[in-house]
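As you look at this complex, bear in mind that one protein chain is not there, while each of the others sits in place.
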Amino acid sequence: MCSRTSMLSGAAALLLAGCHTQAPEGSLVLTQTPVGVQPPPAATVLDVRYPPGSRVVLLVPPFRTDTVRELSRGLAAAGDPCVSWDGRWVYFAGRASDGADWQIYKVDAGGGRPEPVTRMPGGAMDPALAAHEELVFSSPVPKAGRLWTSQTPAALYGQMPGGAPGRLTFGPDSAADPTVLRDGRVLFVTAEARDAGHSPRHLCLFTINNDGTEVTAYACQDGGADFVRRPRELGDGRIAFLAARTEEPGAVGWAECVRSAAPFASRGGLFAFRSAGCRSVEAVSGHDVLACVDASGWVGRSMMGNAAVFRVPADAAEIGAPLFDDPKWNSVEATPAAARAEPTGHTSVVTAGAPHGTLLCLDVNLGSEPAADRNAAPAAELRVFALVGSRQLLTVGKVPVDSDGSVIVQLPVDVPLGLDTLDAQGRVLRHQPAFLWLRPGENRACVGCHEPRNHAPRNTRPMATMHRPAHLDLAGQTPAP
Amino acid sequence: MNLKRIMLFAAPLVMAGAGAAAVGHSLLLVHERRMSGLPHLAIVSCVHCHQRSLSSLPWAKPRPHHDAPGGIAVSPDGRTLFIALDDRDEVAEADVASLTVTRRAKVAGGPFGLALDATGKRLFAACRHQDRVAVLDTRDLREQASIAVGILPTDVAYCLTPAGERLVVPNSGSDDISVLSVSPLRELVRAAAGREPYAAAVSADGGRVYVANRMAVHDQILSQPASEVTVLDPANGHVLDRVELHSAHLAEGITEVPARGWTLNSMVKVRNLVPITQVKDGWVMSAGVAVSDKDGEVTQVPLDEANAYFSDPSGVVASPDGRRAYVASGGADVVTVLDLDRLGAWLKQAGEAERSDAIEDMALSYRYVVARIPTGCNPRHLALSPDGRRLFVAERLEDGVLVVDTDSLKPVGRIVLGDGGLDDPIRLGERVFTRARYTFQGQFSCRSCHPDGHVDGLSYDFDGAGVGDNLLANRSLCGVAGTEPFKWNGKNPTLQFQDGPRFARVLMRTDPIPQPQLDELATFIKHLPPTRTISWSRVGQPLTPAEERGRKLFFATKRTDGTPIPRALQCQTCHRPPLFTDRLMTSVGTQGARDSSGVFDTPHLIGVGAVGPYLHDGRAKTLEEIWTTYQKDDLHGVSSYWSKEQLNDLVEYLRTI
Partner (left out) sequence: MKTQAAPPARAISGIVLVLSLLSGVAASGRAATPLPFPVVTRFENFGEKDGLPSHKVHCVLKASDGRLWLGTTNGLCAREPDGKFRRYGPEDGLSHPVVLSIAEDPGTGDLWLATMQGLTRLSGGKFTVFTQTNSGLPNNVVYGVAVVGDTVWAATPAGAGAYNIKTKAWSIYDHNNADMEEPWCYAVAPGDGVVYIGVWAGGIVEHDPRTGSFKAYRDPDGDFQFQLTPDSGPIADITSWVAYGDGILWQGTYFGLSRYDTREATWRTWVQDKTPLASNFVNSVFARGRVAWVSTDRGVSVTDGTHWVNYLVDDNGRGVVRTFRPGEEPQTRAMTTALADDFVLAVWADDHEAWIATSNGLSHGIFAAPEASPTVASDP
């Protein structure tokens, strides 16, 4: 027999569960950082972005400083909000107290108490949402200034509601700033593949599926500013992101974009005007953009030296007046608190427990350089090496290349792999630093080696498919030369 | 009554029942194994062999009809549109200014393609379900004359030649082209075409007709397929050229650009020889346009973008000044506008390697695509007003014709033909079938590989079973109702299962189709009737002597010398009427080196004459080859005693099923 108290509590819970307060139409969710507050010592990258006192707030029309409702109440610092597809929930990175790890929190968009949804050792950051409310985030949270040099690079994880996190990226460098494209892929930032100690770091955009398969270059690989952040898909077929020349803590950059129709050939400024001091950009209805920009020194705008929110039409010749500007706060991130079309889902092709994946290259002699510049000698072998443990490079093995340039091989999974094509004398023709990975059971194919970007394969049957794949694994391998 | 008595009374009954069931089970097993010739067959449903009649199948039953527009013809003064409504057996006449239908006329046999003569006084309609061309007087839309052509004509082109007026009719079901004289109305020539000739375009000078053949053909399963543009001289019907479009299929639309000396073909670039390990970057297929210049050089260029696809391109038209082309993408509900000046400039500066590579460069189209105009569901046929200022888009599953102003590239209205049929689950399923939104980036739809529910005749390498293993031939969906299980390995018990999560994993690379849409899709597929493989005039007629001999051979239980044919090896055992399948798994000795099994689901034979190539991986190009080349030890029926004549007779019979 149940007690009356229990019954009343249960009824109240039921009532409350059905009582969801919707954010008023037109509302925005902002990250506000207090003006003039410095990050604590031994800060993490999030502490620099979101100093103590930073908060996530709901800004309701008519966008006045007194129409702000704090969503991150009770947390020492918070930022980087991401609204669920149905517009009911807000996810953000938060810190329960000074010294605590940053984790991802979830709060009712209409207000309520934020609850943590991750418990990642070392913390979690950069929340994004895929289909079915799958949370994508980066973990751990590196120390300030060490995002791209940490010995424990951040990786992307996916986590279904109520589920355990699963790792998605396995590259040698951190993976950060994920966003989910309408087609369901996760677009994120990581460093272009390079050998250790060689070449300056160049950040660019890659995509993966929500099971970590098909890691693929998306944009910014070839030239442009070396540091990019916060990519966001706009409604007009563009991908906007922030670019900067340095990764110094606190540095802000400007807004750039690429066109999804030809991402490697279309990098340029997002706006027709200079957008230095841009903190973030986000898509809003129509083809407008929500941009948070340092407003200091701009004629006609705030002269207080803080960041304000602007709504910029796609063809605007100038930034215009701010949509919202609170001189006590830097409004550094803004996103609509509204329902949006959910991205396409993806049925995972990962076979849990499978010890290997399969790599098929249709023609290792096909690269992105002009035909006249290609190597005269065809490749005879493919050598594979892997980056294991604390960045130790191991040679996994060699496999012969078929006479049409195709090769198929089973390889270890969830470890960065590099490739060399070798001529008949064993000389290296092409070199791919350890970067790409295969997930368990993944069958991965590529058109060529340093293949032309955004190229479909020719319709020919690769000779490699006529025989079973060679098999290479990590057992008993030796350090790479 | 106490429990003990109940037990005493019931126990014998239970035991008797159990005994009867055991006996029945044994008898059933004996019966099944004897009749199927499969000694290890487990219990299967009686319906496997004792099938329902064809009339009980969904496709045999009456269904709703819709005002789905097919071909469009514009009057010479641009004021009137004629719209083919094949599902209604009607032609509609509409006023362009008011965007309203002014008249409808009955035209029997499913008018699908339309053409007007130079004066606009006569309207010619290709009636695909009756294998004829009807001639209508546009004053009263009454039929004046009719002439039989080949099987399933889909279009008709009118031209004026030095030898007189001509009509050119692609016959998609008989793979040939009828060239007719108009006065007198008679067939002059029947020219062989490629596979499924579908659309015809006349050169501006009337000296050539270009026929787009929808499907690609290959020499053998691992060779690159190609579809064909058949070029004829309409005056005498001579075949002038057969232009190959490599790895191009679903090439349904063609137009000439006289100002440039080009023809443009809408096409899908298929990559069936490459293992399907992914979908992005056009890996499975991509939409494009084939540009043929007057020197005969063909360059295929993409219609798609690096991260967005505009699948199932169909109708294509070019502006009179040759500066713009419009292509309807039925899978994406979009009409793409191409700037031909920019395209021409790119072609001019591109070297041979660049042009050869163009269709694979998914980032190329931004150079010449200037707009994508959203349309209603499944845009297919297009037409332009004579002055080029109005574009008419037949929205096949919207039951309307969208009218677009070509200056602003914005719709100005819609000619409403029907209500869209959204209360008809079959129509809803057809929308699912034709929409590409269920695949990654909308790269392809169900229709892309199954045009009109049929088959593309290609083999594919799905990576689910291992890269390079288990090459599988595509299968027609026409007439599949009642033939479950599906898939060559027989693992999919229903259509919903076939198109469900595993399909999403292996091919679509997205979430599975939501259940309601999956059910609608299954409903639509079940209502697809078998493809007609004989001339309409022969439907319901007795078999020819050769066909009758073939039929007897099919049902033979003894060889010519009187020796019995083992039941398991009789054609009729596995291919049991009325569906010509027992829906069981069988081996016919065709396991290949990379096949994980040699046991396959017995395919049904309804419409088999039109679904080549044959066998599980498509290795047999023709029906004959099943027995002349790929028969082993009489495992696929006892054929070793057949003469060549008998094989020919059997093939003739199979083509009637």
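When the chains are written out, they are named A and B in that same order, and each has its own residue count from 1.
The rule is short, and it goes like this: a residue touches a chain if its C-beta (ideal position, glycine included) is under 8 Å from a C-beta of that chain, and two chains touch if they have at least 3 such contacts.
The structure displayed is predicted, hence computed values, not measured ones.
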Omitted chain's touching partners, listed by label: B
Touching residue (missing chain; options B:D321, B:D387, B:D405 or B:E645): B:E645
Residue touching the undisplayed chain, where the options are B:D67, B:D176, B:E360 or B:D582: B:D176
Touch criterion as defined above, residue of B:M35, B:V239, B:A350 or B:L635 at the omitted chain: B:V239
Touching the absent chain when the full complex is considered, from B:L29, B:A145, B:L160 or B:A191: B:A191
Given B:T557, B:T622 or B:S640, the one touching the chain that is not displayed: B:T622
On subunit B, residues whose C-beta touches the chain left out of the figure: 150, 174-176, 188-192, 228, 230-231, 236-242, 244, 535, 546, 621-622, 624-625, 628-629, 644-645, 647-648, 651-652, 655
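By definition in this document, only the chains that are shown with their structure count from here on.
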Chain centre separation in whole Å, for subunit B relative to subunit A (CA means): 42
Contact set on subunit A toward subunit B in their complex: 131-132, 181, 183-185, 209, 214, 216, 237, 259-266, 344-349, 358, 360, 362, 371, 408, 443-445, 447, 452-462, 464-469
Footprint of subunit A on subunit B - complex, ascending: 222, 224-225, 246-247, 269-275, 277-278, 280-283, 286, 305-308, 353, 357, 359-366, 440-441, 461, 463, 467-468, 501, 504-505, 508-512
